[in-house]
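The complex appears here minus one protein chain, its other protein chains still in place.
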Amino acid sequence: MEELANLMHGFSVALQPFNIGVMFLGIVLGVLIGVLPGLGGANGVAILLPLTFTMSPTSAIIMLSCIYWGALFGGAITSILFNIPGEPWSVATTFDGHPMAQKGKAGEALTAAFTSSFVGALFAIVMITLIAPLVAAFALKFGPAEQFSVYFLAFCSFVGMSKEPPFKTIAAMFIGFALAAVGLDSITGQLRLTFGTETLLTGFNFLIAVIGLFGIGEILLSIEEGLKFRGGKAGMNPKVVLQTWAELPRYWATSLRSCIIGCWMGISPAGATPASFMSYGIARRASKRGNNFGKGEIEGVVAPETAAHAAGTSALLPMLSLGVPGSPTAAVLLGGLLIWGLQPGPLLFVEQKEFVWGLIASMYISNVVGLIVVLTCVPLFAAILRIPFSIIAPVILVICAIGAYTVHNSTFDIVLMLVFGIIGYVMKKCDYPLAPMVLAIVLGDKAEENFRQSLLASQGSLDIFWSNGLVGSIMALGLIALFWPIFNVLWARMRPARAAT
Amino acid sequence: MSDDSHGAARSGPGQRSAELGVAVVMALFALLVIYGSIQAGIGWGAEGPKAGFFPFYVGIAILIASAVNFVRARGESSSELFADWGQLRQVLAVVVPTAVYVAVIPWIGLYVASLILIAFFMKRLGNYGWHQIAAIAIGLPLVAFVVFERWFLVPLPKGPIEAWLGF
Partner (left out) sequence: MMKSITKGVLGAAAVVCAAQLTPAQAWEPTRPVEFIIPAGPGGGADIMARTVQGIVTKHSLMKQPMVVINKAGGAGGEGFLDVKNSRNNPHKIVITLSNLFTTPLATGIPFSWKDLTPVAMLALDEFVLWVNAEKPYKTAKDYIEAAKKANGTYKMGGTGSKQEDQIITEAIQKQSGAKFIYIPQRGGGAVAVQLVGNHVDSTVNNPNEAVAHWRAGKLRPLCVFDAKPMPYKDVIAEGKSWGDIPVCKAQGLDIEYLMLRGIFMTPGANKAQVDYYIGLFQKVRQTDEWKKLMADGAFNQTFMTGPDYVKWVATEEKRHHDLMKDAGFLATK
């Protein structure tokens, strides 16, 4: 019960008028950062970090974490409206979010995304409040082999069932792996696939690929069907929020599952990106309407958004209690803690009670604040789609170019973005799935790194992936997910047989 | 989709040849990956697998997959269209100006290039009046300047005009 008293004290700190003001400012800035591709949460927090030096550590972390929440919320906006994911974990949101917008249901999609984000974050905060020490101990169990098994599971649960021809899926995914491999090999410290050029040194950044493949590719596809975006007639009625809310409780099972996946991924710390893909993949299989996924199914927005937010929030726990950032943004926040003279680590919860509980309390409040801010803007966001194509298209092109440039401050990346855009257009027309390719670009090098670290530790023996209960069961889950379609077929064959008897 | 245009009236590159082309390009890409991997070493060294070990097998996988895709595409009927010429012309109407835009950014900076791109699109595709064009084509780069350079302190590429203005 001591925790509860601490939390109450935390609320009294977080509810000070100055801190509430800071929260609003943080959320608004965060949404803006999330909307502009390239200015990711990590970037935004890093840029605004010096502003917080004059505040108390509690106010400062409240502001920075609010920017973080805001960016998480904001990432969904461009994904849904323009098929441009501003952050890696918003990619899965585009799969159903953008088709919904094309059908004129942008308002519903945005409401579902924001609300699910809120639910996911809330679940994670409650978990942090109640079982923080247990969770920290769980995070310590993850060595390279366990990490690899998590990535393996993410791939399997997402890729196992794809509607596109299997060899096209394989080709797309492995091209993603190849692109992820370009640059420095982190295990041997050696360059590979750069062919002696300096431009390839940094490898292919996910954001540039995704802005091109999804964003530019989408513009080219829309142009084919006349110079307009579909979904222009999107409703501007604020009632859409309430109507969508009435519908959402139906997906409680998906929601709960996604919360659990998200928290697990956030702690382990694999991060929000595998969480959103895994959650989407599993929801597609578990749902009765799974075949409609990808065509604008609201459940396909709920699943990835819930998981991404749950992961993003729970990633703060290993950062605070172990000093290991679960995401790039958390890494910058970590730097902030050190600068304010707070030492993240197991003792933070003991020595800096006021700060920790103030932060946790602010998470509750700021997520409510964030939800209110973004929901009131839903009609406004949806209305963006009404802007005529000949204006919005060049504006999107410019914003995409800025986004691609800011990743490495390199104009070459803008060229690359356009090339990816044309590739995305052609691949889409030829029925190659883009999602596995993107997943491979995001997670490919990390999965390979953990795989090879494991092999180094075991001196080449693959047994390490079955060496304890944790890694073994995750690997087994991955294999089940991969061969799920086969199980499904067998099940379907058995059932009529049984019915006959 | 625009189903109202009748199949007989449409002409353009066939879906089949596009698919064959994509498979060939992917196979070439795979060969490049395999070549690069061999350069980096594909064996099993003192530190476990060498840098090129994984990319090598990734390249092989792409090669096999594109071979299968090639054979499958050959078996497809050749009547379907990838896109008709009119559609492709529309696509090129966006791709070409964008390519020019991307190419000139290193020389004249992102702000001026963006101004021209937006003005071009609005005039060519929307046929707006000069007042509206000026408002948006000048306004957006200005907003971008304030947000990125002033607010978030992210420098964007600038050209001679910005240098002349003293930025």
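Note that the chains are named A and B in the order they appear, and that numbering of residues resets to 1 at the start of each chain.
To be clear about the criterion, contacts are C-beta pairs under 8 Å (C-beta built on N, C-alpha and C of every residue); 3 or more make two chains touch, one makes a residue touch a chain.
Being a predicted model, the structure only gives us computed values, none of them experimental.
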Which residue of A:V13, A:V135, A:A172 or A:I187 touches the chain not shown here: A:I187
Per the touch definition above, residue among A:L7, A:I20, A:A132 or A:V324 touching the missing chain: A:V324
Which of A:G104, A:G143, A:P388 or A:G472 contacts the chain that the document leaves out: A:G143
Those residues of chain B which, in the complete complex, touch the missing chain: 47, 153-155, 167
Touching residues on chain A - with respect to the absent chain: 42, 46, 49-51, 53-54, 139-144, 183-191, 198, 201-203, 322-325, 328, 331-332, 334-335, 338-339, 341, 343-348, 408-409, 449, 453, 456-457, 459
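Here, only the chains that are shown with their structure count from here on.
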Separation of chain A from chain B, taking each centre as the mean of its C-alpha atoms, in whole Å: 24
Chain B partner contacts - residues on chain A that touch it in the complex: 32-33, 36, 39, 43-44, 47, 165, 167-168, 170-171, 174-175, 177-178, 181, 185, 187-188, 190-195, 216, 219-220, 223-227, 388-391, 393-395, 397-398, 401-402, 405-406, 409, 411, 414-415, 417-418, 422, 425-427, 429-430, 432, 448, 452, 455-456, 460
Footprint of chain A on chain B - complex, ascending: 1-2, 15, 18-19, 22, 26, 29-30, 33, 36-37, 39-40, 44-45, 47-52, 54-55, 58-59, 61-62, 65-66, 68-69, 72, 82-83, 87, 90-91, 93-95, 98-99, 101-103, 105-106, 110, 114, 117-118, 120-122, 124-126, 128, 136, 140-141, 144, 147-148, 152-157
